[in-house]
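Sharing a structure with you now.
The complex appears here minus one protein chain, its other protein chains still in place.
Right, subunit A next:
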Amino acid sequence: MKLLTHNMLTSHVKGVTKGYPLLIKATEVKMNEVEFNPQFVSRMIPKLEWSALVQAADELGQRQDLPGELVPDYEKNEDFLKKVHRLLLEVEVIEGCLQCPESGREFPISRGIPNMLLSEDEA
């Protein structure tokens, strides 16, 4: 699971209103090189929940010097864009789980695939 995907995922357990962002508990993380496309990154940033990305990076110990808030003119800052590219696309959680922040329900991640299926009474 890449952090870009994580940024879009939310808990959908019945009754939960604050199911985002899911907490990440990783037991295995891998790096996977992806070609850098600055236009992709700069256009993606407005679609993200920035604070959720920062939180996820923190949980994985991958934050480095990523700012807590977006810097102005980030579109032209290639260094910054490369850092964001790495976090969004190159860090992969292979084993672990995602946890609903409200209900505590854990969704396992195996082989990089989060299993978000709910049981009948949870849906």
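In the analysis below, a contact is a pair of C-beta atoms (placed from the backbone, for glycine too) under 8 Å apart; a residue touches a chain by one contact, two chains touch by 3 or more; residues count from 1.
The rule we apply is simple: contacts and distances are computed from a predicted model.
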Q.
Please identify the absent chain by the protein name in its UniProt record; candidates are "CTF8 protein", "AP complex subunit beta", "Radial spoke head protein 9 homolog" or "THUMP domain containing 3".
A. "THUMP domain containing 3"
Q.
On subunit A, where is the contact patch with the chain that was removed from view?
A. 1-2, 4-5, 8-12, 20, 32-35, 37, 39-41, 43-44, 47, 49, 89-90, 107, 111-118, 123
